[in-house]
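Dropping a structure here in structure tokens format, bear with me for questions.
A single protein chain has been omitted from the complex, and every remaining protein chain is retained in its original position.
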Amino acid sequence: MSKDVFGLIYTGESNAQLRELTLSRSIAAVPFGGRYRCIDFILSSMVNSGIHNVGLITQKNYHSLIDHLGSGKEWDLNRKRDGLFILPPFVTKDNTGIYKGTADALNSCLGYIRRSKQRYVLLTGSHTIYNNVYDDMIAQHRETGADITIMYSIASSVSDNPYDDLRLKTDASERIYNLAINPQNQVSEKRSCDAFIMEKSLLVDLVVDANSHALYDFIRDILIKKTSTLKLYGYRYDGYVARLDSLNDYFAHNMALLQDNVRKDLFNSLHPIYTKVKDEVSARYGENASVSNSMIADGCEIDGVVQDSILFRGVQVKKGAVIKNSIIMQASQVHENSNVEYAILDKGAIIKGERSLRGFENFPIVLRKNSVV
Amino acid sequence: MSKDVFGLIYTGESNAQLRELTLSRSIAAVPFGGRYRCIDFILSSMVNSGIHNVGLITQKNYHSLIDHLGSGKEWDLNRKRDGLFILPPFVTKDNTGIYKGTADALNSCLGYIRRSKQRYVLLTGSHTIYNNVYDDMIAQHRETGADITIMYSIASSVSDNPYDDLRLKTDASERIYNLAINPQNQVSEKRSCDAFIMEKSLLVDLVVDANSHALYDFIRDILIKKTSTLKLYGYRYDGYVARLDSLNDYFAHNMALLQDNVRKDLFNSLHPIYTKVKDEVSARYGENASVSNSMIADGCEIDGVVQDSILFRGVQVKKGAVIKNSIIMQASQVHENSNVEYAILDKGAIIKGERSLRGFENFPIVLRKNSVV
Amino acid sequence: MKRKKIVAMLLAGGQGSRLGVLTSTTAKPAVPFGGKYRIIDFPLSNCSNSEIDTVGVMTQYEPLALNSYLGNGQPWDLDRNSGGVFVLPPYISGDHGKWYSGTANAVYQNLKFLEQYNPEYVLILSGDHIYKMDYSLMLKFHEEKQADATVAVIRVPINEANRFGIMNTDDNSRILQFEEKPKAPKSDLASMGVYIFNYKKLKAYLNIDAEDKDSENDFGKNVIPLMLKNSCRMFAFSFDGYWKDVGTIKSLYDANMDLLTNPPKLQLNDITWRIYGRNPILPPHYASGDAEISHSLVTEGCEVYGTVKHSVLFAGVKVEKGTVIEDSILMPYSVIGADTQIKKAIVGENTVVGCNCLIGVEVSDSIDNSLTGDITLIANDMNVSNRASIPKGKVVRKKEDIV
Partner (left out) sequence: MKRKKIVAMLLAGGQGSRLGVLTSTTAKPAVPFGGKYRIIDFPLSNCSNSEIDTVGVMTQYEPLALNSYLGNGQPWDLDRNSGGVFVLPPYISGDHGKWYSGTANAVYQNLKFLEQYNPEYVLILSGDHIYKMDYSLMLKFHEEKQADATVAVIRVPINEANRFGIMNTDDNSRILQFEEKPKAPKSDLASMGVYIFNYKKLKAYLNIDAEDKDSENDFGKNVIPLMLKNSCRMFAFSFDGYWKDVGTIKSLYDANMDLLTNPPKLQLNDITWRIYGRNPILPPHYASGDAEISHSLVTEGCEVYGTVKHSVLFAGVKVEKGTVIEDSILMPYSVIGADTQIKKAIVGENTVVGCNCLIGVEVSDSIDNSLTGDITLIANDMNVSNRASIPKGKVVRKKEDIV
């Protein structure tokens, strides 16, 4: 139990890289893995680590995020003391409500940060998915006496279009001596998982100081500039890490769930991933169903062929329909004798009968919410 | 029970008239009556009428409103089916999130309105306070076959600076034949209580039609223009009605709670007013306390003199302090031997020892949140 | 306490002995049903969907599992500020206490619970029926008839009527006669064990019944006949949806299989009448490249590497490669090893079946299948070793039963 830590999740990340999926929602609210939203993984990781005070910094388009989280009861965060706090931008005559960067956003939440009773803060983004229990990282942070500990994983490849790709160089003791953001060449295999632990008082000092110098980005303006003056340590995480740098990454990381080892890592039953309960019925297989190497959520009705795909809750696959290598989101329908391959159907999309839709592995077609083909 | 009605509360009213009290909150969130916020009265009236689907249309500065309402559990509105829905403005690239008027706001909530399963909608604002059970009004609406029924009360005087003062002229059957907004001369004693009941389908039609004609205000552009074409009826409400037209009205209506009959009307024990629970202790009277004709909330500690005043939760009145004709909001403090008269102290204000502060009956002094004198 | 219009009292006391090994540590209403549910989810969801927000669950047998399953009532939307769901075991009042002696006695002992809400009407339910019913329509009928009591009835085949409590009614649905399991039924209207009473009337008759030393304190046997005798206004409310008593292994099996017909005899995927339950925290199910699944219900947490036909798989079930499951019900978290065959069987919760087993495949004459017919039944928490064969109709309730 990590009672002396509170969580702070920044969900205002630029989200252009996920194209149509983030038109009306933040990355945190993007569906993932058949019945989840991206935020579920970080939030569950925090809760499973015994953290029960979590602030969620939202910027725009947070309506669907609030809908999803509700009072936080699925994460057991509907509490009288502590719990889940949505921190929307404060729009007044003087304030547009658009943050200039992470440090600017943190600055506007100083009230919440100061009120939080815990000594340490775990600061994360929302576009990196994993199922971790932070206990070890917190223990390491205390043992090394670090100012800030950054969780990292080994990422040998560089994404085509990386988002805030922060690379660490550490010595044998894991002390960080170099940090680089979005480097042209791969400077290190150690890539930040966008999770930082530090004392709350240090965060407050850093943010106040940055703000008074008109500096607004936590990574660029604080971490990188202070690499030598702060005691920064890396914490190596060896579990599966899904970074949603691009739509291709999003597609690939969903598909990775069809591998037993990835699925067992991300859905470790010792520390489950919580999400909004929808009271769907069991998935129903018809007499003509043929499903292989696929993940199927409750409420689906399948009477067609599904291969190498992820079906979210309540998807209908009619007789003769064939779905391959695709992600079909909640309540979408593929009607009789239609073909869907390498496609992402956002919520409520409908493929009418006798149609065909085919993308390519590195260019999956995306159908917007409620589109009808 | 009025199972076939849902509530829709518009909280985006212009709020300049309450001066400092609405600097950082909407009128709905303004403290009232010792432990309430204005919204509590309408919301409780709806809940006590058996309405358990309520949409709350917010504009800006709704953070403290969300804080107050939480998941709606104090109003028993934390439900799986129906419940409380916060409807914030949807800010996207094309949408500034600032509504052009009530009809514009309603237009942006058409999704929620259409999804609601109830046949009737009760549309209200948030700056009118009363404790009504709408059952009679709903029954009358059904009996008369009205298109829209407007709740009104008898208001003989005209406010100096009325806010959306809608006056009704009705015939013997309560059918409305004339409507006037903010009339120069008092055209009728019948003033709208800002509560309208109609079929949901009619509301949708009116709002869609108005919007397509670039008309944005429900009262000015719809009700008044259609007085002769729609079947409008008045429903007379004889209970106490507090309209917060101005700071003086706000002050006077709080003070009215010190009259037994007003208090018994607004806090009718058959249909109580719910509010956020704060687990305060009992109010504590010291040996030097002298309190008369005052309303005192829990958590207060009083060792001074309090007369003709309203004390919110957790107010401290030290020995020798004298408070008269004032409204002292949550967690404010009046220290030793200070005098406060005709004043409104917003939350957390502190009057240090040996100070004096005196307003006048029609010009109460207002101390902003957390001010220190 | 705020007055309630109607309060439901659910009789969940049964030890469910006819369900045998499935209820050894679970009260009958907590037996799993339909892939995601427990039997008690049905009456509770019916209450919630009928806008009844206060439910007393009367039980005296193993209340702990029920207590922790129901918890704060949130899954059924019954975590209300006033009202909600309460487990009501018998308690000591004054100087003495006693167990519930019958259905009517259970309600009699909880009159104080009802008195807190002082309802106009009381709805009596049993905890072992599967059906979707809008009790608010029955209440409306009850009010319109100005009845003292209303009994929900369903038409049954006349040749089976002798197994039920049968109502004889006039043209106006008023009950003239009530016969418990009549030899020569005069009607095909069977009581569903669902009653609405005017609370005051109910209180009066429960007090009379409690005084009667000869009474078995049962609604069907004592209270309702007495009320009829005293010319109370009692009406029969006809229900014509799906309704099944799942008090036996066979009927429990059949009711599960009824969900697999096309269209299903009982439609659970009904947005206007959701059946709520406590959801396990598990990912979507996974069907491997080798999996063949048809004509089945499969739910969250399942992993299927084998073949599943015409079966119901509950949460967290694992079916290994080469294994064939047919016409069967696999209860939550049961695990079936590789290359095993299972046919027309019920495998209990947490039971592990090894590899190369034959379950319900071979026929043996020495089997006592009086409880199950040709359904093979393996109890909860069992461990069936590799290469075991359990013949058709056998009931495995302890280690020694496995050959």
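Letters A, B and C name the chains as they come in the text, with residue numbers starting at 1 for each one.
The definition used in the following text is that contacts are C-beta pairs under 8 Å (C-beta built on N, C-alpha and C of every residue); 3 or more make two chains touch, one makes a residue touch a chain.
None of the values given here were measured: they were computed from a predicted structure.
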item	value
Displayed partners of the chain not shown (whole complex)	A, B, C
Given B:263, B:324, B:355 or B:368, the one touching the chain that is not displayed	B:263
Absent-chain contact - pick from A:35, A:73 or A:220	A:73
Residue of B:5, B:206 or B:273 in touch with the missing chain, whole complex considered	B:273
Touch residues of chain A, complete complex, unshown partner	1, 3, 73-74, 76, 78-81
Where the missing chain touches chain B, by residue	33-35, 73, 258, 263, 266-267, 269, 272-274, 277, 279-299, 301, 310-311
Contacts of chain C with the absent chain, listed as residue ranges	1, 59-64, 67-68, 71-74, 79, 84, 86-93, 97, 99, 110, 112-113, 116
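Please note the rule applied: only the chains that are shown with their structure count from here on.
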item	value
Per-chain CA centroid nearest to the all-protein CA mean	A
Where chain A and chain B are represented by their mean Cα positions, the distance between them in whole Å	40
Geometric centre distance via CA averages, chain C-chain B, whole Å	48
Residue numbers of chain B (touch at least two other chains)	73, 78, 80
In chain C, residues with contacts to at least two other chains	276
